[in-house]
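Data block below; observations after.
Left out: one protein chain. Kept in place: all the others.
So, chain A:
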Amino acid sequence: MKTNKITKYLFKKQVVILGEMYLVTFAAIYILPLILSLITGTLHDYSFVDILRTSPITGFFGFFMFVIATLSYENFKFLIQNGISRKTFFEAQITVYGLFLLIGNSINLLYNYFVYIPMTHKTTFNIFMAAYAKFFHNGLVAVLFNFIFSALILAFVTLVGMTIGSFLSLFSKTWQRILLVATPVIGGVTLIYLVNALETSSLKMTWVADLGSFILGYDRSGIYNPFPMIITLLLICIGLLLIIRYLFSKKQLKQE
């Protein structure tokens, strides 16, 4: 019932941060090198076109979504103060991030199709274009699936951020610090152990390689099929949504 109001509130608040991110990105990528060129007297080396051609604007948006998605506790505090349920907060937050993905993904693709390609004459600006675009014979259909594929990757990154942030928000600051230090160490050791175990085992990663090839849509012809990957991403995103919904339902005010 209150989801629309909360969506409006969160969008209004977070779209300002999105705008700031694009402004800071623009300043850091275009203005800062110009100032540095002026200071160091190398203005003749400064090329706006070169910077435009090489700037990783799409990566910045993904990073922004990951970071903002990890920060949910501040909004939870304000909303629980004003009698908003965890369920409504979850629904509104997912809607807002969905809208952000539409905006950011559109900007990314417009930038790539209308700035990057005309300037570099390279069409392989993302994973989809590098591996899957040739699967489609119609250019417009390829663009449409590029949009869906990129959106799913961004959604995956965002949902991973939300999962980590929501999980950490259940703990006190002391435990958060312990988890942030311990998880990469334990994860790294486990990964090394697993890699060693797989290398020495009789399995020789055949099933892992087969599964990986299947998910990636590998084909001997060299034209990858995007659908297994799209469906896999979709299923992972649904799984993450269920986990986040559960973690949101466990949010409590912490004693700070």
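Things worth noting here:
Heads up, the rule we're going with is that contacts are C-beta pairs under 8 Å (C-beta built on N, C-alpha and C of every residue); 3 or more make two chains touch, one makes a residue touch a chain; residues count from 1.
Convention: contacts and distances are computed from a predicted model.
Per its UniProt record, the hidden chain corresponds to "ABC transporter, ATP-binding protein" from the list "PTS family mannose fructose sorbose porter component IID", "Phosphoribosylformylglycinamidine synthase subunit PurL", "ABC transporter, ATP-binding protein" or "RNA polymerase subunit sigma-24". Checked against the full complex, the candidates A:Leu18, A:Ile84 or A:Val160 give a single residue touching the omitted chain, namely A:Ile84. Although one chain is not drawn, its touching partners on chain A can still be listed: residues 1-2, 5-6, 8-9, 74, 77-88, 249, 252-253, 255-256.
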